[in-house]
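Mind having a look at this structure? Questions to follow.
Every protein chain except one is present and positioned as in the full complex.
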Amino acid sequence: MLITGIKSKPVYAPLAADVGGRYHVLVGHGVGAEQLLRLVDELRASGGSSRASRRMLYATDLSAAPNAMATVREADVAHVRVFENIPALLEDFRTLLETSRMGTRLYVAGPEAFMGLVMRIANEFNLNRDEIRAEECGSRARRVHCIHCRAATESVTTNIVECSGCRRWLVVRDHYSRRLAAYMGVMVDAEMPGERPAVKDVFV
Amino acid sequence: MSHANTILVRVSAIEPLTPLIKRFALSPAAGGFLPAFSGGSHIIVVMRGATRVHRNPYSLLSPPNLLDSYQIGVRRMEVSRGGSMFMHDHVRIGSELEITHPVNLFNLDKLARKHILIAGGIGITPFMAQMEDLRAGSVPYELHYSVRGPEHSAFRDRLLERHGARIRIYHDSANDFIDVEGLLGNQPLGTHVYVCGPAGMIEKVVGTARIAGWSGSHIHWEQFSAPPVGDAFDVFLAKSGVSVRVPPDQSLLEAIEAAGVDAPYLCRGGVCGECRTKVLEVDGVLVHNDHFLSSEEKESGRAIMPCVSRAQCTKLVLDL
Partner (left out) sequence: MSVVFKANETFRDDFTFRNSPKAIRRFPLPFVDDEYMYSVNIEPHTPGPKGSVTEFAIDVDEHYIAECKDREIVLLEDPLRYQALPHMMSAQWDVLELIMESMSRDYPELFSLTKTGNRWAWTNRPLGIHTEFTFGDAATLPREPLDYITRQVQGDWVVMDQREGDLFAEAGMVTTPADWSLDFDIGMTFKEWHGPVPLAHELSVFTRALKFLLNLRLNEPVRRLNWTMTIHPRLDTSPEFYYRWGKDRASVTPESVADDAHLRVELQGLWRLPRSNGIVFSIRCYLISMRELASVPKWARRVHRVLKNLDPALVDYKGLTRYRDTVVDWLAPFDDGAPTSPGAGPD
């Protein structure tokens, strides 16, 4: 069973302005603030994007980077909203997309587990892969979907993890579902009960 | 790769729709029903004339749920290599023709949240079938249909009867043109635009959508290039060991087929990429008329689409 090197694992790239877009929606979490602010500068410099075309939603990571909030609030965008938690941001993001128009580009920056949730909502609005850019930064912790009981285990940083639902030990594969916004977790010792590798931090 | 399984059909109705367009109904010669299809599909009609065989693509315009016959609309082309003239002048009720199974290269996006259809002239045909699919669904759609003048608006009554206020017809003669900028400048997320019509209209719609910030996955167009006429040239088919002369009014693909060599094809209109062939040697220039190869590929001179493209050269060697 292939564990790493699976092609469904998303490939991210540093955010770059897509000057083909008319409206730009920037969404970030935690240390992703830095990427978004850099992108605002790039959009301004490109000359193809007015302040009115840029909107930003940002959720702070209260455990880190406390200063980003103030900087984000001053970003050169028409509309900025800052949230203290991700669910609140996602709700606002959905409302924003309901009134957004064709020509919109979405830029997402933050941990993959956060970006997966954002992109899942974007997908409901038929925002396709050529309208979304994403840059992974911050925690590499994964959201893991247990293939046996279907529970999601959040913030997984280790090669194997105990499932939050069925308590089986799962090996975390590189196989990623955009629909579930999660990696696949498969029972690690199904063939030889108790035969488990040592727990190691790998997604940090 | 050519179609062993063509279907023999008999022309069961011919109706002039406009001064230039005739509608043909094609019924299965063996009786029964024709294969089901999706809106936007086309067939290749094989016309066996006295001196040569024409194979032209035509969009199916009949409702996809009516399969006792297919309907196609054929516009008489002023500059033609003979296919449309053959249909207009030689095909009668009762004539037998061969057709391929339908192929869809102009499919509606099933995840679209809104569809905008833009047709020019004979470009209305694929939308006739697509709108029957849309009518049965719940996703909003609208058709903007541009014609030279009232006498050219084929299907007007049928469209208004079936789709009512979702239809807007524009007449060039009344200086009434589609406001493409206004139309594409303010649409909800998840809208898809589809355009079929003259090259200038397609360029205008695609270009305007791009300027309005639309990404490629939301822009759909179909234009079958008729293979243009050109100077005669010679081609050598390396695998078959055959030399072929391509006359001015025949396409490279047609000449290859006439020489008895089996070459791959699907759309015969420069769209799908199926007939893409490796160029082993050429001492002149390739005249690319397709919409498939990238500009780098065209410049490289290493590949050609024989269904619509030609060459100006004294020597051309293909990997066929």
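Letters A and B name the chains as they come in the text, with residue numbers starting at 1 for each one.
Going forward, a residue touches a chain if its C-beta (ideal position, glycine included) is under 8 Å from a C-beta of that chain, and two chains touch if they have at least 3 such contacts.
Because the structure is predicted, anything quoted here is derived from the model rather than measured.
**Q** Which of these touches the unseen chain: A:9, A:51, A:73 or A:196?
**A** A:9
**Q** List the chain B residues touching the unshown chain?
**A** 5, 35-38, 40-41, 64-65, 101-104, 107, 109-111, 133, 217, 266, 272-274
**Q** Please identify, in ascending order, the residues of chain A that touch the omitted chain?
**A** Looking at chain A, the ones touching the missing chain are residues 1-2, 5-9, 128-130, 145, 147-148, 150, 168, 173-180, 184, 186-187, 190-193.
Convention: only the chains that are shown with their structure count from here on.
**Q** How about chain A: which of its residues touch chain B in the complex?
**A** Interface residues on chain A, with respect to chain B: 20-23, 97, 100-105, 125-131.
**Q** Could you please specify the touching residues of chain B with respect to chain A in the complex?
**A** Going by the criterion above, the answer is residues 109, 111-113, 184, 186-191, 210, 212-218.
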